[in-house]
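Have a look at the structure that comes next, please.
Shown here: the complex without one of its protein chains, the others still in place.
For chain A:
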Amino acid sequence: MATSFSATLPLHGSQENRLLLPPIRLAPPPSSFLGFTRSLTIPSSRRLYHAHAARRSPVVGVQEVVKEKKVTNSLLITKEEGLVLYEDMILGRSFEDMCAQMYYRGKMFGFVHLYNGQEAVSTGFIKLLTQSDSVVSTYRDHVHALSKGVSARAVMSELFGKVTGCCRGQGGSMHMFSKEHNMLGGFAFIGEGIPVATGAAFTSKYKREVLKQDCEDVTVAFFGDGTCNNGQFYECLNMAALYKLPIIFVVENNLWAIGMSHLRSTSDPEIWKKGPAFGMPGVHVDGMDVLKVREVAKEAVTRARRGEGPTLVECETYRFRGHSLADPDELRDAAEKAKYAARDPITALKKYLVENKLASEGELKTIEKKIDELVEEAVEFADASPQPGRSQLLENVFADPKGFGIGPDGRYRCEDPKFTQGTAQV
């Protein structure tokens, strides 16, 4: 069965499909990628961009592959896998909804960016990884941390700024780090995580080749459509392909960067095409369908583990809420939001599981209830946890605290017991 990966470059469709489809079309093609352009109230400046985009050949993604599989009547997942995926997505959704509630109640503060609607991407990729694989994300990182295994309690406490948080309250919403689960952050600057992820993948390769250790770890870097116009993204595509690093670049294309539409800011909005330009496969996938994402992820991760190099995966997805909880979200129109709400990944998976008799409604309800309790318990735990002590202010600035230098008495500052209590002069 041909997949988008089996051909060598350029990899954006199998040979047969390319012959069937004409290169230029005047009307928007039925591909779901450009589906949102059919909304009724497009401002005139956008119509030009839409027309321009419509002239491109339609994207051939993994939909065809998945349709093929369905036709031959073999299921994509087993019951256990299905339940794991469902539980993870429900956890992501409930957690984020609870975050919104807590924010408006004043328990959470600062910048909070919620992931509602994009759960299929996180679950689809991260549930295929092992503990030693790394994940690097952006500020929209709560659900990536949860999928990777960081407990809901630890994430919620971190958001409340309590000492029991995964970073002891020092990181916050945008900086979720967990060494144990190899969640390498949480970066506020877009594009900042991509080189760091490339470095983690570089380490896998270095461990294999120089340190002669058995290392099959891959790294998955998540970032958005806005990041794909940033220089660091291209620098890393180049170097990852050049050094054949075990990394998967996952673009969560939710079409909006705060209030900037992807089409308004990008000369060529089809991001998956940028992969072949650098010598790696570029794949487009429907990011609202966790099973399709999982199929693509399987191939990409296997490629990386085999040492065949990086892959660029563009997931077409959507965020149901605004950019952050402070975003009034006025620029996106209601018809577009409704269209994507109808494609909610959780509803889609539920439908799949029930229709294919993999799980009953009752079982799924049990999972939902369990997760609700888990999230509520996480809130209670976070509420009850203490705030960081005063001495924590000066801790962990350096791994080697002699970095604070020598105090007026000639000894290293960190040797003064009053230093971390915050009573010594810094």
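One rule holds in what follows: a contact is a pair of C-beta atoms (placed from the backbone, for glycine too) under 8 Å apart; a residue touches a chain by one contact, two chains touch by 3 or more; residues count from 1.
Rule of thumb we're sticking to: contacts and distances are computed from a predicted model.
Of the names listed as "General transcription and DNA repair factor IIH helicase subunit XPD", "Pyruvate dehydrogenase E1 component subunit beta", "serine C-palmitoyltransferase" or "Large ribosomal subunit protein mL40", the one that matches the UniProt record for the absent chain is "Pyruvate dehydrogenase E1 component subunit beta".
If you put the hidden chain back, the residue from A:77, A:121, A:159 or A:184 that touches it is A:184. Among the residues A:112, A:145, A:200 or A:371, only A:200 touches the chain that is left out of the figure. For the chain missing from the display, the contacting residue among A:106, A:328, A:362 or A:408 is A:408, taking the whole complex into account.
Here one chain is not drawn; of A:79, A:107 or A:175, the residue touching it is A:175.
Contact between chain A and the unshown chain involves residues 134, 136, 167-171, 175, 177-180, 184-189, 192, 194-204, 206, 209-211, 231-232, 235-236, 238-239, 242, 395-400, 402-410, 412.
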